[in-house]
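A single protein chain has been removed from this complex, and every other one stays in its place.
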Amino acid sequence: MSEMIKVNIDGIEVEVESGATVLSACEKAGVKVPVLCHHPDLNVAGVCRVCMVEIEGMGNLQASCAYPVTQPLTVKTKTNRVRKARRMNLDLVLAEHYGDCYTCPRNGNCELRTLADEYGVDKFKFPHVDKPRYAKDTKSFSIIRDQDKCIHCKRCIRTCIDMQKVNVYETANKGHDVEIQVALNKSIADVVCINCGQCVNRCPTGALWTQDVSDQVWEDIENPDLFVIMQTAPSPRAAIGEEFGYPPGTRVTKKLNAAMRRAGFDKVLDTNFAADLTIMEEGTELLERLHKVIVKKDKSVKIPMFTSCSPGWVKFIEHYYPDHLDHLSTCKSPQQMYGAVIKTYYAEKIGIDPSKIRTVALMPCSAKKYECNRPEMNASGYRDVDYGLTTREMAMMLKEAGLHLADMPTEEFDPVLGEGSGAGMIFGATGGVMEAAIRTVYELVTGRPVPFERLNITPVRGMEAIKEASLKLEKVKKEYKWLEGVELKIAVAHGTANAKILMDKLVDGTLDYHFIEVMACPGGCLGGGGQPIPTTPEIRKARANAIYQEDEEIEIRKSHENPLIQKLYKEFLGKPGSHKSHELLHTHYTKRGQYFVKD
Amino acid sequence: MVKAKEKRIITGKFTPGSGIKAALAGKPEEVVQEVIDSGLRGKGGAGFPAGLKWRFAANEKSDMKTIICNADEGEPGTFKDKYLLDNHPMKVLEGMAIAGYAIGADKGIIYLRGEYAYMLPSLEKNIEDIKKNVFSKLKVGKKKFEFDIKVRLGAGAYVCGEEFALIESLNGNRGEPRNKPPFPIQKGYLEKPTLVNNVETFATVSHIIEKGALWFGKFGTKSSKGTKLFSISGDVKYPGVYEFELGVKLRDVLELVGAENTKSVQVGGFSGINVTESSFDKTLAHGDLPAGGSIIVFNKDRDMLKVLKNILEFFEEESCGQCTPCREGAYQLLKGIKMIEKGEKSIRYYKDLCDLCATMKDSAKCGLGLSIPSPFLSITNNFKDEILYR
Partner (left out) sequence: MSVNLERIREIFSDYSPEKGNFMVLLHDVQKACGNWLPEEALMEVSKLAKMPLNKVYGFVSFYTMFSTQPRGKHIIRVCKDGPCAVKGSLMLADLLMKELDVDMGETTDDNHFTLEETACIGTCTASPAMMIDDEVYGNVAPESLNSILKKYR
């Protein structure tokens, strides 16, 4: 550990590690300093100049977010000089921000507006933007950009370039003409955007938002000819409570079921079921690949196999590693598998014409909106999933309908395709798909449950950037003799920057694993781009805890033991990896590359 | 071009090789000490003691260090670095080599502003010459002395005169100043220790090392040693580059260059301050009038509102645009002064603009934003009636 240094903040003495920022010392001292460009997940920018403090011995005020403590400091945070400078810089930001707050999606949850309130802004000190200057970019299925709201804090840039290594945004021009732009002022839809929505989660204002489909969903709910089926992923359930004032990590699954039924959804299904289905297909695919590679020495089959349930990750690899798409599992994501099964098997079960069914997926994810609109996602003969709804949009719909979670009774999911296993539940956290897959694959191969206490494969859990584990396959079942003694090597990465580290190794030929889980978002789906704002490492940890708790409470914790899954295979799909499975549950990918095609 | 009966140091006689030879005769730390003892201040505008910066850079441990000669001379009304590179290039190149020896760097880069691209061929020829005729014949102990110099171009961004912006620009990035610390001497070009000095600083160093700190210390004032080049333009009979001993009275300078009917003088360029008759007896030295390289003279026919707007337009465009007080502050100052001119804002609004200046001076991220209030406040103060009550 590095040296501890004393910092005096407004008379309160704290110790911080050498190199820590003055802002973090203030936090430690319990002194709140306003910030706009600072975000706990991101690199330092030091550009908004709102977090100014007085540091003894320095001529000018200093940005506390950017000033490293390397020697003992005396800091003052609430002198007149400090407050005036903060207020003035805030006034300047307000002057360049087009503040039509009533119509803003961040109304009520805007960091700029909160600061204006805290700093007693009662008038515009300077002439301000009072007419929109830009056309909104609404072309993308996922992300909407309204430059009029932009305050140039560069959080989106740092998210996109540094945190996710996607490279959509950058500052353009200089001086007062500075704008945050997509290269050559293109639409987000036309560039390398992977729709992860992490920029949306970190934007302090309403400059970035997701394409909201709730109006169409309301229309369909109200249409008597249509049968609207909701499927909910695990992560929104662990987070939507935040939109209703619950602390992060509060589990509200069953109240949410009740609320959604009251909102008018005809059926409420559990995406965990489809996650179990994914495990069956993906586990089988992994074993098939291993067989071809180990036994048949088939060079055309690629190992390691990467998971494919994160649509942000899928688009990332399509853009940045188009020559390595063979490493992606061909399995669709649970959302899409479920859509395909609902409009075929389930439609028949409940006796409803699939053309009359609309499937809505409640997801933590902005990229799911793009995914369900991919042209190839129509294996059922219809759009497999009609709408991807984010956690935030769902919360808004419920509020609009006067449905508050606190007032709701608890209700179960609808039966037939209703429930998932605990293995499906943990898909929401980074490492979850891997854990679920290993629970099933290990048992398929050896006939014994995974050798971990209470089935919890802890090495793949937690928020470490890249997690690795290996598992020796011993005393395998007869039919898996070829796997005897093989050490199954696995890795888990969350956030595309971490995935990039693995991919670069793959390109170099130094990546030595059999199976790799990648989630585009930090923390996995629970940190998705459609989740409640704000997001911080602490909030994501709390959501992960909720997910793991729910897993432990579910009786069935292995996908292959889910009786509904067994029934589905028996009655409809045959066996995992069957022809029918491939038709409905598997997909293909597109080599996209990094550059837009000129019109 | 130089017409003054000036104290010539920087523009004086110099035998190529004499500076670097004198440097190599001593140890690197002795060279650093000599520069410290000379009391030389950086000529780029901020006036930081050059020797101290060299010592910090020398103390950094690294496998690679770089010397950068800041030739991004962008301050309007400044052309003294161009003059030096045109007329005394060897001193500049030699000064860089001396710095390289002193801090342990074997590479130098001249960052030449894009608008001076036409100087590139002659500069590159001079570099070849000095490498062939001087450097190659030198030894450090038994080893050959090696120092490589390259010229790199800017492309039209005033802010790249700021040392971190310059380094960012060389690093293939937008020229946006970084947060300090760490400073360039710790993490600069290619994230390695980098010493950035102005063209004139390097030229001066060659003389200091040749003739010694003691000799140099005889010129100038107690806190501003030596001489300084000034680019003098505007309403004067004899515009040009002049070398004066620091501590020279502004009035004497004006007389010499044939300024008549003078209304005000912009001292230290756009980012400096505006002074009128009552301040002409002040001196150009650290702690008095800013001894930046540019002096622009305005005669009584000039409209100071137009001058002010011209200056603010410049900053509004040339701010890098990253920090709020500079980006939006410069814009609001310009807009505010235009609104007062048109009668759209009352004179009371001027007080708000002064408050804004206080914040800009206190919270901008780099020297550019910190200095915009100087011309604004000094011009509006000097010409309240003309600007605010017209």
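Here the chain labels run A and B in written order, and each chain numbers its own residues starting at 1.
Heads up, the rule we're going with is that a contact is a pair of C-beta atoms (placed from the backbone, for glycine too) under 8 Å apart; a residue touches a chain by one contact, two chains touch by 3 or more.
In this text, all values refer to a predicted model and were calculated from it rather than measured experimentally.
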Missing-chain contact, candidates B:G74, B:P193 or B:G220, resolves to B:G74
Of B:F314, B:Y331, B:Y349 or B:F376, the residue that touches the missing chain is B:F314
Touching the hidden chain, out of A:V31, A:V182 or A:M434, is A:V182
Per the whole complex, from B:Y116, B:F164, B:F183 or B:Y349 the residue touching the absent chain is B:Y116
The one of A:K174, A:R461, A:H494 or A:H586 in touch with the missing chain is A:K174
Given B:Y101, B:F298 or B:Y349, the correct residue touching the omitted chain is B:F298
Against the hidden chain, chain A presents residues 161, 167-174, 181-184, 191-192, 594-595, 598
Omitted-chain footprint on chain B covers residues 1, 73-79, 82, 109, 114-118, 150, 152-158, 169-175, 189-190, 231, 233-235, 239-240, 266, 269-270, 296, 298, 302, 306-307, 310-311, 314, 317-318, 320
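In this text, only the chains that are shown with their structure count from here on.
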Chain B partner, complex, touching residues on chain A are 44-50, 52, 60-61, 63, 66-68, 70, 81, 84-85, 88-89, 92-93, 95-96, 125-127, 152, 154, 171, 173-178
Residue positions on chain B within touch of chain A in the complex are 157, 159, 174-176, 179, 181, 315-325, 327-332, 335-336, 339, 352, 355-356, 358-359, 361-365, 370
